[in-house]
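First comes the structure, then the notes that go with it.
As you look at this complex, bear in mind that one protein chain is not there, while each of the others sits in place.
Which chain is which? They are A and B, in the order written, and residues in each are numbered from 1.
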Amino acid sequence: MATHMERATSGDVRADYLDFAHTGPGTLAGQFMRRFWQPVHVAADLSPGHARPIRIMGQDYTLYRGESGEPHLVAFRCAHRGTQLSTGWVEGDCIRCFYHGWKYDGSGQCVEQPAEDAGFASKVKIGSYPVQEYLGLIFAYLGVREPQPFPRYPEFEGEGVMGVSSYVRPCNYFHNLENGLDNVHVLFVHRGAPGSESYLDLGVPRIAAEESDWGIKERVQRRDGSEQVIEGGMPNVLYIPGQGIGNRGTKVDFLAWRVPVDDESHLTFNVNIAHLTGEAAEQYRQRRTQQADNTAAVATELARAVLRGERRVGDFMDHPLLVNIQDTVAQLGQGVIADREHERLGRSDAAVILLRRIWSREMQALAEGRPLKQWTRTSAARARWALH
Amino acid sequence: MATHMERATSGDVRADYLDFAHTGPGTLAGQFMRRFWQPVHVAADLSPGHARPIRIMGQDYTLYRGESGEPHLVAFRCAHRGTQLSTGWVEGDCIRCFYHGWKYDGSGQCVEQPAEDAGFASKVKIGSYPVQEYLGLIFAYLGVREPQPFPRYPEFEGEGVMGVSSYVRPCNYFHNLENGLDNVHVLFVHRGAPGSESYLDLGVPRIAAEESDWGIKERVQRRDGSEQVIEGGMPNVLYIPGQGIGNRGTKVDFLAWRVPVDDESHLTFNVNIAHLTGEAAEQYRQRRTQQADNTAAVATELARAVLRGERRVGDFMDHPLLVNIQDTVAQLGQGVIADREHERLGRSDAAVILLRRIWSREMQALAEGRPLKQWTRTSAARARWALH
Partner (left out) sequence: MATHMERATSGDVRADYLDFAHTGPGTLAGQFMRRFWQPVHVAADLSPGHARPIRIMGQDYTLYRGESGEPHLVAFRCAHRGTQLSTGWVEGDCIRCFYHGWKYDGSGQCVEQPAEDAGFASKVKIGSYPVQEYLGLIFAYLGVREPQPFPRYPEFEGEGVMGVSSYVRPCNYFHNLENGLDNVHVLFVHRGAPGSESYLDLGVPRIAAEESDWGIKERVQRRDGSEQVIEGGMPNVLYIPGQGIGNRGTKVDFLAWRVPVDDESHLTFNVNIAHLTGEAAEQYRQRRTQQADNTAAVATELARAVLRGERRVGDFMDHPLLVNIQDTVAQLGQGVIADREHERLGRSDAAVILLRRIWSREMQALAEGRPLKQWTRTSAARARWALH
C-alpha cells in the first residue's frame, strides 16, 4: 500500500513545513536546527594556536583554538574592513586580524587596535557562539536564544575504543539523514559490501517506526524473528547501538550527525565506540587504523563517475571506500536537493515518513510561536541498555 | 548587398519565432525538435546489460540495453525516492533501481518492489520513449504525440564501409547546424587542413539555396563551373553526398545530426559510408581506424586556449584534430549562444538565411496550431543519385 505524505491545498505556508532542505538564515528549517547544539569540527583536527574558517548552514564563522587549548567560535570577518579572521594570528585566547591587527577575545570583544586611539576598541564587538568539546568533537550553539542544555551520551563516555571522523558529501544533509533511517537501502545499495552479506541472508526486513522521547525508534524486523533497533535523535542524529556494517563482529555503538554546510553539501560527524578493553581493544584499534583517512573526496569523485555513466558501482567491489561510494551514489543520485513532491512512498518508508511528520509538526509549531517538544535521550539510553 | 532578416516590430511573440537556440521543455523550438526522431547514442557504445544517463534538449533520461540486446529509454529517476536509475542493475529487459530495488520494464511499468506489499507496483509507471536502432545509432522519439514514421536513408544501407561517431561541443547546436550549410567557412576556418586545399584553389564559391521536400538544397558553385550540392534535412540534419574534407579522394556520403544536450552544448552524430568493396574497402578501413577516437574534449581544450589568446590556430596545423579544433574555435568564438540580432548577413549566407526562414515559418505554424510541412527525403535521395 502506498502512503503518500499529503501537501495541503491551502497554499505555500503549509508547504514550508515540508521544506527540510533549506537551512540558511531566515528559513524555518534553519531556525529549527539552530535550536540544537551541533558538532562543527573534529577536535583533533584543530591544534592550539590554529584558526579555521567554517561554514555551517550557509553561514561563515571563525573557529580557533586558543594557545590554552580552549576552542572559540566568533564571526567570520573583522569588524574593521571585513577581512576573514581565520587568516590572522591566535595570541593567547584571542585572535588578531591579518589586515590591521585588530585583536578580539573569545567573546568577540575587540581588545586592541594598534593604529587607533584608545577607547575605540571597547566599542567594537563581533559575534561569538558557545562551544563545547565532547566525544572528540567541537559542538557549537548557533541559535539566537539561550542554548538548550548540552546533550550527553553516557554510554560513549565509558571505557572502550573510540573512533571519531567526519566527511563532506556534496548533497543536501536531509538525504543522508533519511538514509540512516532507511534500512532497506542496505540490501541494495550495499550489496556486496563486507558485513552486509549477513543482512542480505535475512531477506527484506519489515520496518516499524514510533515516536520516542528523543525522536524516532525504528524496529527492523528480520524474517528469522531477530530485531534491530535504530534511533533517530531529533533533529539530525543517527544512533545505531550494537553493530554496524564492516565491523567484523565487534559490538560497536554508532552516532552520526548530519550537519548542513550549506543547502548543497553537508558534513557527517561520526563517533563510535567499541566496548573492548585490554588486548581485544588493542587488536581492534590496529585493525581500524588501516581504514582511517579522510577520503570522502575520492569516494565522491568515483561516485560522480558512476552518475555520469562512465563507471559502474560494480567496478569498485574491492575498493576500501566501497560503502561510502555506494551511499554517495544513492544520495547524489537523488539530485543535490531531492524532489520530495513526486515520490511514491511505501510501507517500508515508515521511518522516513515519521521523521518528516515530526519535523513538519515541530516546524509548524515554531512558525506559530507554540512550544516545541523537549527532546530527551533518557529513555532512548534506557532502551539501548535493555537490548544488550 | 546586405540581407538582414528582419525582426517584427509587433513585440515578443514574433521574436520567439527567431529563437532557435532554446530547446528545453516549454520552448517553441524544443516542441518543434521533439516532432522528429533524434539520434541519442552511438549504438556500439552501449553494451547489453548496461545503462547510461543521457541528457537531450535539457531533459534527462535513462538509456539502457537489455540483456537481450534491445535498447530502452525510460525516465531519469525512480518513482520511489527519485534516485538516478542508470546507477542500478539491468536484469533481462528490465532495470532495477540502485536504492531500494524497484524494477521497471522497458515500457516504464514498475514490475517489482522488494520491500512493499503486492499490488503497489502495478500502480507505478514512469515515462518511456520509443527507440530504434539504425545506421549504428540509437534514435529516440521524445515528443508527446504519436511518432512520425521513422526516416530511412537507403543509400547508407547498401554495401560499403560505414563510419559512426559522435562528439560533444560546448556551444549551442544551432551554431553547428548553420555551419554545415555555410560553405564559405571552409576557405577560412579550414585553411591549411588536409583536403581543404582543393577547395581553396577553386576560389570563393557562389552560394545558392532553395527549399526542397526535405529541407534545403544548397548549391555551391565554383569558378571552374563545378557544383557541389549539400542538403539540410529538416530540422537538424546535414547531408553531404560525394566527398568531404580529409577523405583523400575516396567518395564518401556524410550525414550529421546536431542534437542539443542542453542550450549550451550539443552532440553531433556522424554517419558516413564509403561505397567501396573488397580490397579497396579494406585499405580504407585501415586508414580510417587511425583517425578514430573520441577526442572532442582535447579539441575543445585547445580551442579554448585559442579563444583565451594563449594559443593560435596556426600552432596546430599538424595536429590530427585540426579540423575539429578549427570548427570549435569558429563556433565557440560566436559565444555559447550566438547573438543573431546584431549580424550583418550577406548573399553568401543564403543557405543560413533560408534555414532560419523555414524554421521560423514552421515554429510560427506550430505556435498557431496550423499544420506543419511534412518533410520527406524521397526527392532528396533522387537528387543525390542523379548527381552521381
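A few points about this structure:
In this section, a residue touches a chain if its C-beta (ideal position, glycine included) is under 8 Å from a C-beta of that chain, and two chains touch if they have at least 3 such contacts.
Worth saying up front: this structure is predicted, and the values here are computed from it rather than measured.
When the full complex is taken into account, the listed residue touching the unshown chain is B:187, out of B:187, B:229 or B:317. Screening B:158, B:278 or B:309 for touch with the missing chain picks out B:309. Interface note for the absent chain: among A:25, A:48, A:82 or A:154, the touching residue is A:82.
Touching the omitted chain from chain B are residues 1-2, 182, 184-185, 187-189, 204-205, 207, 306-309, 312-313, 329-330, 333-335, 338-339, 342-349. Counting the whole complex, the residues of chain A in touch with the unshown chain are 50-54, 79-84, 86-87, 96-101, 113-117, 119-120, 123-124.
In the analysis below, only the chains that are shown with their structure count from here on.
Centre to centre, using the average C-alpha position, chain A and chain B are separated by 46 Å.
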